[in-house]
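Missing here is one protein chain; the remaining ones are kept as they sit in the complex.
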């Protein structure tokens, strides 16, 4: 990396997580996923309505505009956009004019791993540099690649699956930096199966450590990257799912980060995944409270900033107000949730 | 793999290299590369002609038809097609009706490796299964993926480059078998730089051994695969390039295969790359002569069949006759060259 | 390796497995293990006897002398000695004078793998070069290192265990060649647990393939090595143990060798481990019969020679005759068993 490019990558990465408390709002769902959100938010009569493709597209654009206008820049440092929003709707200036950094979803669709069909690799490597350069030209300054990591009590993930994901994520990170975009590396360890918390911790450590091993091999500048991991947690099919506390999740999370993330990484922004907003926020608050309470000789006192890159957790209620045309409440809702996340990322309860 | 699919893959792989002497004709150049071949073969006045896109396309189709009609099935077991030839021109039956097995080029275009820009990774993983399934539906029974491996006296290939190629090739092989196509794995070690023969041998061993390590991880059925390697050879910028003998190449080649290719692999079909037809054929003859002369206790006596997957080496002269409309000479030329390769693959001189 | 040393290593390795049928007699038990064999072979009154240390030592020496005099050199190419036999009893000439190649046990005692206490690493790396050089000075021309590989239906071996064994075996092989001794690399996959045949095959492929990957990294000359693997087989705690046939074992064995052993390796000599002599011999005969019947296009037709390095399987009965002073029957017994193994290594039944 040229010195100037490297400095800019490092600066952007830090601005996404500093001052402490600031985090990322992920709005990179596919058009289909947005349609579902808006449908669910609508009243019964509106749900009946048949939308033309153009109407759907226009609605998506307006919903994104409304959301981006409503996001409070004192809490939110960056927003991740789907390619349509960035390249077709040209909404980047709405954000960047207010000091919010624009990101782009880089990963494509999933494909099953041959010979391990319950694991999924991620497509999108073809033409990745060209696509990311286009995103940068349209205003993006960071990108994100999500890899779903299977996790069962025994058997999954396979060694082949872990290796393939780590290699793909590291190649992505290197290409993203080549395009001048800070990579946000997202290993999303699934929690729908029967793993307990200890197994989830183990799988988190494996995949995160491998990612950085491959990043080193590919010359990724760690100081210009962020990690977007899941919270380690018991699977939905494991009994302890019902009884696990936010404090247990926090301890597991801090341990994973301490053991597998090099200090050089600019920051960690957790994903909310399928968690309810209040749950994701409570985990984030608990792990930051643990960090705040750690004595100087504890590794927890020297973790990178632990913030958020939530999607559903930030926009659930807002959509409901927006479909009813209540712009003030949209704004209030974003304000409320963003502030709650911002407090949690400092270890404070709302 | 279901038992039936596995059996079919194994059977096809064997038919591509047995009875000994039979080999593959590679006609998977891009349309642009074909245009160059035909242009070079033409007389000066024809070279002036401006072709429309449709005329070019029609000429490509007719040239392939002529070639496929002329290929002698007693020497040639399979032909590798570019996607246009298979999917748009529908030429598979021309070959399969005469007992020649149809293959498809699976790899896409190259992209530089970030942070090692003189190494190139291969695109084409996105939608690969879908593309190979379409090829199978159009008559293909095998596929091929070429990876260019940089090779200098010191420095290249990098560890990251080797690992990335091995992973990509193994994933490709697994997907190809999932689509019911025998993968022909092509690590093409470059010889345009300053490596000597020993270094070329070393790099060949590294990449080939890594490929099979990753194939194991991804559950590839080795018995249903072929390897398409380059011949180890000094680089164009190394003094020994001028003096190296076919016997030295043969010894180096047999050593590489013995040390890095598991016995389970159905066969090895060498690429000709930028070598003159007569040179490539002489190397093939020399290595098979070495095999023929090996005593039973020598590893060379137990190598898989060593045959060919030549392109330019098979079609150079034929194009010249074809542009002049001399179909008999086209046929003679293909006959002559195919037979020479077939003899070489048995260790006999033409 | 200097060219002369390399040639000698290759020559010795080949002499251990050619002409086909010849194999190795393993007599490298510890003094304690010999004492048990001789005790078990004795009559009740002799069993009562208290032996002094010197008497024990003398008895060991005489038993080894008797055995080495009795071993038929037309069937047995090499014998593996424990260090005491080579360095203190100086019995190498007994063998080498009759054209039998002398080997030395190189591995030391086991130690549990920290954090996986049911796996065991092998000691003996300290001072290994010096010890092997001493063995060579005393007449040894090859050496052997055994690594026990845990194998359960799930869980064992661990990745760490596999990697550590592969690294240790490869370092041993490199040191052995440095000392001028052909390494016989012995991965002994255990069969006392609940793995089925497919799992045993998988574990065999993993460990063998990793061994050769590490051998490549350490510059081991594969042509001057032998592999001494176990036969893949169901574990004692798996139901199919009772019903598995020699033909199934043979197919599994040939598949493992074809997929994981490079052609360059001079030969494979199976261990008998805890198998009854007749069972081990029947497996060896079956796998060689499979090889004999394989058509040229089958990988099984190009496997390295598959022979034996049996211990208990060769000496069980002989000890009983020897303790009764019946030297003729000792000779007959060795003759009979050696010949049976020799036939089996050619795929013939006794």
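The letters A, B and C name the chains in turn, as written, and every chain counts its residues from 1.
We take it that contacts are C-beta pairs under 8 Å (C-beta built on N, C-alpha and C of every residue); 3 or more make two chains touch, one makes a residue touch a chain.
What you see is a predicted model, and the numbers here were worked out from it, not measured in a lab.
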Seminar exercise, completed: Touch assignment to the omitted chain, from C:138, C:164 or C:201, lands on C:164
Seminar exercise, completed: Touching the hidden chain, out of A:28, A:186 or A:205, is A:205
For this session: Could you tell me which of C:129, C:198 or C:293 touches the chain that is not displayed?
Result: C:129
For this session: Write down which of A:67, A:257 or A:318 is the residue touching the left-out chain.
Result: A:257
Problem set entry | Given B:48, B:154 or B:243, the one touching the chain that is not displayed | B:154
Exercise. What subunit C residues would touch the chain not displayed?
Worked result: 108, 111, 113-116, 121, 123-129, 159-160, 163-164, 167, 171, 174-175, 177-178, 217-219
For this session: Since one chain isn't shown, list which residues of subunit A touch it in the complete complex.
Result: 14, 17-18, 20, 205-206, 209, 212-213, 216, 222-223, 255, 257-266, 296-297, 299, 302-305
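Definition applied: only the chains that are shown with their structure count from here on.
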For this session: Let me have the rounded angstrom distance from the C-alpha centre of subunit A over to the C-alpha centre of subunit C, please.
Result: 55
Problem set entry | Gap in Å, rounded to a whole number, between the CA centres of subunit B and subunit A | 43
Problem set entry | Distance between chain centroids, defined by C-alpha means - subunit B, subunit C (Å) | 41
Seminar exercise, completed: Where subunit A touches two or more other chains simultaneously, the residues are 159
